[in-house]
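In this view, the complex is presented without one of its protein chains, the others remaining in place.
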Amino acid sequence: MISSDKASVFEHPIRIYWEDTDAGGIVFYANYLRFFERARTEWLRTLGFGQQVLRDESGGMFVVSETAVKYHAPARLDDTLAVTAEMQNSGKASLTIAQRAYLRTPDQADRLLAEGTIRLGWVDSLTLKPGRIPAPVLEALK
Amino acid sequence: MISSDKASVFEHPIRIYWEDTDAGGIVFYANYLRFFERARTEWLRTLGFGQQVLRDESGGMFVVSETAVKYHAPARLDDTLAVTAEMQNSGKASLTIAQRAYLRTPDQADRLLAEGTIRLGWVDSLTLKPGRIPAPVLEALK
Amino acid sequence: MISSDKASVFEHPIRIYWEDTDAGGIVFYANYLRFFERARTEWLRTLGFGQQVLRDESGGMFVVSETAVKYHAPARLDDTLAVTAEMQNSGKASLTIAQRAYLRTPDQADRLLAEGTIRLGWVDSLTLKPGRIPAPVLEALK
Partner (left out) sequence: MISSDKASVFEHPIRIYWEDTDAGGIVFYANYLRFFERARTEWLRTLGFGQQVLRDESGGMFVVSETAVKYHAPARLDDTLAVTAEMQNSGKASLTIAQRAYLRTPDQADRLLAEGTIRLGWVDSLTLKPGRIPAPVLEALK
């Protein structure tokens, strides 16, 4: 069961397709980084920041500088996951986002499949040199 | 502009994320096969046939035996595509599905990005030997 | 058994890892497009044309405009494939490359797993507008 404060956390649904699985019959673990990113991207979008617009307007982009993921239970073909994203730490040049993937079950007793943290830095899109996260983005995420 | 008979065709929305793009700045062409499969899978699901349930109940599964795709225009980060699936030909042991990916635009003048056909055979899940598509599945798809 | 004229065709070895497989226990069909591209890329490299160098020097790049693949037999975890690439047709603005994936077996009786054709166009890297394939590249590939 998910704790009650999950209500305030951004959540994005992910469906599992053949492309996500491997010969073990379960979701290939590296794909959780993709699921986490889809949720982060949709979270930013709900706050008004599309990835392409961010690049075009600011000349910069987020890059992932660190990932840590724990895998608790496998997902399978046709499963629906609920993937969350919430701010854990924020500085002027980097953010750490906490993320979780839950298995959606008919009885609503969602099961935690994987959880992790993703550290993001900000770089100039052309030079890839580190810089400060644009203030409006940082404000919105807090 | 999409022809008026698109109204009757199954359509599934796909969002473009970083994972889908390549260093050319556009969606990596091989990923359209994934988008097409997501749409086919959701189409089957609306007809009552989840992939895992199909395997568990029939002991068989669809396998792709042939793909043909033409790429007309690129998709980019943050784009939303509408991916269609419709039956083109069906036999007892194989089906051909016609699929298209359109770029969803604010003015509704969707643009065709890619189109193709996917030929599916039916095999036993364990032996991978070809067999007949279960009649209820074939009926529902027609 | 591979016909004797395979000797003159460019061939690139590919190992199958977990990432390449799906829950059917076999290689996910869309991944053959990746294997074909790796072989084409190495073929171009042996002719003196790295992808990045091509972009930097010519300001253009190849884009895939059409793919057609037939799947004959599945590959599995740990298999080694031999993937070939050879020119089928060439024009000033596009090329068609024929490609095959064979299963390498200990007794050398390689088995054809998949075969297809990839049509490539040439575009400006920034505008993505079609253009002529640089003459030295075209010459080398013939």
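Letters A, B and C name the chains as they come in the text, with residue numbers starting at 1 for each one.
Please note the rule applied: a residue touches a chain if its C-beta (ideal position, glycine included) is under 8 Å from a C-beta of that chain, and two chains touch if they have at least 3 such contacts.
Worth saying up front: this structure is predicted, and the values here are computed from it rather than measured.
Student: Give me the visible chains that the unshown chain touches, in label order.
Tutor: Touched by the chain not displayed, across the whole complex: A, B, C.
Student: Have a look at B:25, B:91 or B:136 and name the one touching the chain we're not showing.
Tutor: Candidates B:25, B:91 or B:136; residue touching the omitted chain: B:25.
Student: For the chain not shown, which residue from A:53, A:69 or A:98 touches it across the whole complex?
Tutor: Once the missing chain is taken into account, the touching residue is A:69.
Student: For review purposes, identify every residue of chain C that touches the missing chain, sorted by number.
Tutor: 15, 17-19, 34, 37-38, 41-42, 45, 50-53, 55, 76-78
Student: Identify the residues of chain A touching the omitted chain, counting contacts across the whole complex.
Tutor: Spelled out for chain A, the touching residues are 24, 26, 29-31, 33-34, 37, 61, 63-71, 74, 125, 128.
Student: Given the full complex, what residues of chain B touch the hidden partner chain?
Tutor: Touch with the absent chain occurs at residues 18-19, 21-26, 28, 30, 76-77.
The criterion applied here is as follows: only the chains that are shown with their structure count from here on.
Student: Could you check if the interface between copies chain B and chain C is built from the same residues on both sides, meaning over half shared, or from different ones?
Tutor: Interface between chain B and chain C is built from largely the same residues.
Student: Just how far, in Å, is the C-alpha centre of chain B from the one of chain A?
Tutor: Computed value for the inter-centroid distance: 26 Å.
Student: Please work out the Cα centroid separation of chain A and chain C, and write it as a whole number of Å.
Tutor: 33
Student: Give me the residue numbers in chain A that touch at least two other chains, ranges are fine.
Tutor: 18-19, 76-77
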